[in-house]
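Notes to accompany the following structure.
Removed: one protein chain of the complex. Kept in place: all other protein chains.
Chain naming follows the written order as A, B and C, and within any one chain the residues start at number 1.
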Amino acid sequence: MIFPILGRFAISKTTVTQAQIDLSFSSAVCYLDLVQDVSDNITKLIGFDEDARYWIGMSIRESVINAIQHGNDEDESKTVGVCLTASSDRLIVLVRDEGEGFDEEDLPDPTDSENLLKPSGRGIFYVRSFMDDVSFARRPEGGLEVRMEKRLNSDKEKQ
Amino acid sequence: MIFPILGRFAISKTTVTQAQIDLSFSSAVCYLDLVQDVSDNITKLIGFDEDARYWIGMSIRESVINAIQHGNDEDESKTVGVCLTASSDRLIVLVRDEGEGFDEEDLPDPTDSENLLKPSGRGIFYVRSFMDDVSFARRPEGGLEVRMEKRLNSDKEKQ
Amino acid sequence: MKIEERKVSGVTILDVSGKITIGEGSAEIRNKVRDLLESGDKDILLNLGNVSYVDSSGIGELVSCYTTVTNQGGQLKLLNLTRKMRELLAITKLLTVFDDYKEEGAAIASFSE
Partner (left out) sequence: MKIEERKVSGVTILDVSGKITIGEGSAEIRNKVRDLLESGDKDILLNLGNVSYVDSSGIGELVSCYTTVTNQGGQLKLLNLTRKMRELLAITKLLTVFDDYKEEGAAIASFSE
């Protein structure tokens, strides 16, 4: 028996309307590439240009590394949560850990001359440079939550 | 001022211990690649071989396409949910839509001679061929939930 | 997906590359095949060696093309199936439906048998 061609679904590649992605994983760096792949995919869908996608991906990566290392002390029994909310004009990212958090006031400025040659301490500075809004909050349930927002038409240009 | 090299974190690439990824997105095919990338990443971390990764990715993709098309009627105001739970020896995937579901009994067998030349109707058949357990359930809150499980040491070999 | 067309000994060869899936224009092959039939080219060989991905709707697309061509008295055959595509056709018993070849010369020759 021979069937005629059915008119199948006409589907166009639409741009992002609304998507939310929650990842939670044990505190190990093996998940970094997964997180970054998700970031690359979703920022592409929203329509960020290549540079913005790179800096957003790096900002998320830095925050996740901090959550694993500083927040959860690399204790694999502790969980890192990453929540990405995409809409047509922006990406909001939350990164959560189970640690004590830290005092923003105490963060040394890596561009101060006495810090310039320190081998670490640049992560949050980069995140703040590349994302539009960055805030840190201790969660009522315990643990730190980093919130980052990047708007599609950001007035913050590439540094 | 010159600082000595600090012994930084010794981090090894560990294999997956426990990870959960929840994606929810409006009913549009633009998210298919994102879902498949997530699948590829997580199945690699669990340690599935290349063939298994391909078939798992395809099974998830088929289920998401069904959720978008049949479950949510391509209505972008309706949401598709995909939940992947990875542990050291298996992947469990849930795909949820907001539709009425369907009767498994009513599914025609695409390998029956009268269906052999139909242009559609092979998706679930492939999913069942490649995954270890596949079940369909109407959720109490409404909508269909497809549950698929694939074990690392699956007795189900490549077809 | 990309389709390139060439003609060898009266047979139209479509070299398909990329993904044959929903959202990647799986209808492209179908449209191409329809155009060929309209212009009287009824012997068609689909070279699938460079297809990187195919899903159930892509398989359905191949079946659609097969039935259309057959309905019009033509022949549609397959060349260079990837291992994965062969598996997908095999488990849905479609390998018995399609005539497939690993070698272009043999495929071309088969049209005039």
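Here is the rule we go by: a residue touches a chain if its C-beta (ideal position, glycine included) is under 8 Å from a C-beta of that chain, and two chains touch if they have at least 3 such contacts.
Worth saying up front: this structure is predicted, and the values here are computed from it rather than measured.
Peer 1: Can you work out which residue in A:21, A:34 or A:65 touches the chain that's missing from view?
Peer 2: A:65
Peer 1: Looking beyond the chains shown, say which of A:20, A:87 or A:129 touches the absent one.
Peer 2: Of the candidates A:20, A:87 or A:129, A:129 is in touch with the missing chain.
Peer 1: Which one touches the absent chain: A:54, A:102 or A:136?
Peer 2: Residue touching the absent chain, from the options given: A:54.
Peer 1: Residue by residue, what part of subunit A touches the chain that was omitted?
Peer 2: Those residues of subunit A that touch the unshown chain are 29-30, 32, 54, 58, 61-62, 65, 110-111, 116-123, 125-126, 129, 158-159.
Assume only the chains that are shown with their structure count from here on.
Peer 1: Between subunit A and subunit C, which partner chains are common?
Peer 2: Looking at subunit C and subunit A together, the chains touching each of them are B.
Peer 1: Let me spell it out: compute each chain's centre from its C-alpha atoms, then which one is farthest from subunit A's centre?
Peer 2: C
Peer 1: From the mean C-alpha coordinate of subunit A to that of subunit C, what's the distance rounded to whole Å?
Peer 2: Centre-to-centre distance between subunit A and subunit C: 43 Å.
Peer 1: Using mean CA coordinates as chain centres, what's the gap between subunit B and subunit C in Å?
Peer 2: Between these chains, centre-to-centre, one finds 28 Å.
Peer 1: How big is the gap, in whole Å, between where the Cα atoms of subunit A centre and where those of subunit B centre?
Peer 2: 23
Peer 1: What residues in subunit A touch two or more of the other chains?
Peer 2: Counting only residues that touch two or more other chains, subunit A contributes 2-3, 5-6, 8-9, 11, 13.
Peer 1: For subunit C, write out the residues touching at least two other chains, lowest number first.
Peer 2: 22-23, 57, 60, 64, 67
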